[in-house]
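Every protein chain except one is present and positioned as in the full complex.
We call the chains A and B, going by the order they appear; numbering starts again at 1 in every chain.
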Amino acid sequence: MAELVATDREGADTQASELKDLIARQRPGWSLEQPFYTSPGIYEIERRGWLANQWFLLAHRSEIPDAGSYILRELLGESVILARDGEGTLRGFYNVCRHRGSRICERDGRSNSLTCPYHAWSYRLDGSLRAASALSEEIDVSTLGLRSIHVRETGGLVIGSISGDPQVAAALSNAFEPGLRFHGVPHARIAARRSYPTQGNWKLVLENFIECYHCFPAHPEYCRVMKHVDAVAREASKASIAWQESAAAWLAKDASPASPLTMTAAVDQLAICSAARAPIGGGRLTQSEDGRPVAPLMGELKTFDGGVSTFRCEPFIFLAALNDYAVMFQFSPLAAEQTRVDVSWLVDSSADESKVDVARMIWLWDVTTGQDKVLIERNAAGIRSRAYVPGPYSKLESLPARFVARYLSGLSRGNGKPS
Amino acid sequence: MAELVATDREGADTQASELKDLIARQRPGWSLEQPFYTSPGIYEIERRGWLANQWFLLAHRSEIPDAGSYILRELLGESVILARDGEGTLRGFYNVCRHRGSRICERDGRSNSLTCPYHAWSYRLDGSLRAASALSEEIDVSTLGLRSIHVRETGGLVIGSISGDPQVAAALSNAFEPGLRFHGVPHARIAARRSYPTQGNWKLVLENFIECYHCFPAHPEYCRVMKHVDAVAREASKASIAWQESAAAWLAKDASPASPLTMTAAVDQLAICSAARAPIGGGRLTQSEDGRPVAPLMGELKTFDGGVSTFRCEPFIFLAALNDYAVMFQFSPLAAEQTRVDVSWLVDSSADESKVDVARMIWLWDVTTGQDKVLIERNAAGIRSRAYVPGPYSKLESLPARFVARYLSGLSRGNGKPS
Partner (left out) sequence: MAELVATDREGADTQASELKDLIARQRPGWSLEQPFYTSPGIYEIERRGWLANQWFLLAHRSEIPDAGSYILRELLGESVILARDGEGTLRGFYNVCRHRGSRICERDGRSNSLTCPYHAWSYRLDGSLRAASALSEEIDVSTLGLRSIHVRETGGLVIGSISGDPQVAAALSNAFEPGLRFHGVPHARIAARRSYPTQGNWKLVLENFIECYHCFPAHPEYCRVMKHVDAVAREASKASIAWQESAAAWLAKDASPASPLTMTAAVDQLAICSAARAPIGGGRLTQSEDGRPVAPLMGELKTFDGGVSTFRCEPFIFLAALNDYAVMFQFSPLAAEQTRVDVSWLVDSSADESKVDVARMIWLWDVTTGQDKVLIERNAAGIRSRAYVPGPYSKLESLPARFVARYLSGLSRGNGKPS
């Protein structure tokens, strides 16, 4: 018989024990067994535990600029309201009325209160219940405020989490803030956004995003633009050594001296939250097909130096800043085998629209993300087979191997219990 | 592993115990916990037990007028055949051949027998097997008649139930029959019908239908037409007292003296099956935007008196009779989070079509039911959230609170076992 309640005790214990055995038999350095990529049961455990503890990139601050503005976002199957209250403080709430559970907001807006359209219960932007008619006198209305999620703003990014550790958000802020300010991300606006709904488990999407073993077979445009692909997508080679040397020379000589970022993090990539700079190479000033700028300079850069700054906070937060635009990646797990990838391109908020060439700006990541969607969906299709067994990660897949190890370790600590 | 058989013993016992705990922890006067509104497992238990015991409004007698006519209806996932046999007696059968289980009928029709299109087994309209070729002589064909459901006709309404108590149908008949005859419902025809497929649990649909706490925020048209909304949708107030007085005056002075109905049931509303009269108010003769008639007088009324008679048999049977038309509500649970609402408008069968203004007749309940569909779907969406917790029913939601209590009590008695 199907379960009646997602939190039924006995079932949860069986699941926890089953999951423990499954985790224990995963082989380090090899991809995961099928259920991690396909099981709705494991996805539900993740959604209530491991995933709920992660931080996600929810918005850019230009999307919720002023006191009184509020926007809706999806987070792990939840509709959440991001609101800037009267003091300008950012708040995050579940979009669920405390009366009968109705969705309160249907679209973004601006107001000093949120009123449920069903029975007109009304809430202040700090979440407290302001008005509800015909309530019994016995009801303590102070207990009926909106339930909140964690949110934090840093360097123009709005991040949020169901139940994540605030210390992780602080670490992200430490790692990101100086570089994001240098690149003018707090004062940017969104010039373009594209969605890539992908029929595959969120782990397949992330594994794809953090390895470049597939770049040569699958991303000819990306390889053409990014000279460093030789360094990261081939084994130690003359090309790799030559690249390291030319990049170091670039950093010493050509890179903007105002930048607070170094190449270190990009090289060792061990820190979970990191920011680093490197040259695009090949004489390109930005990530465009011909290397020429697509928008006005951003932030503190005085001239084009052809660098790319990478902000990474595994598993879900990634942003790349070029000289003239930034590109922000959002990954939204939707179901066991469904993930949405959103890519947003940011330019300086004061940039004249006639100076922003959107088509040339989005070209590289639009074509590359579209290719990845196809690769991931083929990967997911193959994993559904009874013949699928884990395979060995190559030397160029150390990041997915590390991600998978951390994931298993975190899942194991959580013991599969709902948060 | 998923269950193989819906009636497996051990699983059913676990479910029953789990359900008992769940029922026990519901808080009186507060809305239900999430699983009651979302769980396919609970829906399946309801479908085989609690819901199977309820009576539903299946048709108006004009839809199946003569001996030999038969029609198809959906009831709790079942295709059922309603047939009027040679004696004019109404019968209800599952649309399932006793040979290999094929659907027998694909559409409404008229015949003195029902023949399965697969292997030509043929049944009389009393359900008995009439002909089946090449059967082994050992087979007792008298055991191979169509399986039946409960049906009953009263005052022009055809009601049915999988396994409901015939005494409930008798109580409904006692409460409804005189008023329905007064309003001419047995001799009506269906002038319009609209369907409102609603993505939400059937209990959310019913809770919405039986409270008017949401009328002011959500139904401006209904509030404009129905003066009594002030009385039922606000707390005790001058307006409420004034309404009671004017309604009593109407009943004493203006209401048709032929009517067998009083205002009582509408006031106390405690009886499960009840019928009552009240004035629309505001000088309106019927429920139309301007209050003017939309069709010829029905039944025994000699002049328009501006009354509205309400026939209620919770949880599923509702009809309102105006002077010139009646409106019939059908609620069909389809899945844990899917319900269909059908609204039918009846006029006198002899009414000249040119005298029936369908657009003006359906206006109020079409716009109101459309608004309710949106409200219910928002309610259902919010309840899916992990942040949803039951909230307190207000003083104006005594009917939903009572409905929920009765539902839990019935479910508890049934103990979750399949019927």
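Operating definition for what follows: a residue touches a chain if its C-beta (ideal position, glycine included) is under 8 Å from a C-beta of that chain, and two chains touch if they have at least 3 such contacts.
All of these numbers come straight from a predicted model, not from anything done at the bench.
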item	value
Residue among B:R100, B:K355 or B:R406 that touches the chain left out of view	B:R100
Full-complex contact with the absent chain, from A:R224, A:K355, A:K395 or A:R413	A:K395
Touching residue (missing chain; options A:H214, A:R340, A:R360 or A:R402)	A:H214
Absent chain, residues of chain B that touch it	1-6, 8, 10, 48, 77-79, 94-104, 106, 117-120, 132-136, 139, 144, 147, 162
Where the missing chain touches chain A, by residue	2-3, 6, 8, 11-12, 14-15, 18-19, 22, 29, 31, 35, 39-42, 44-45, 207, 213-214, 216-218, 234-235, 375, 378-379, 381-389, 391-392, 394-396
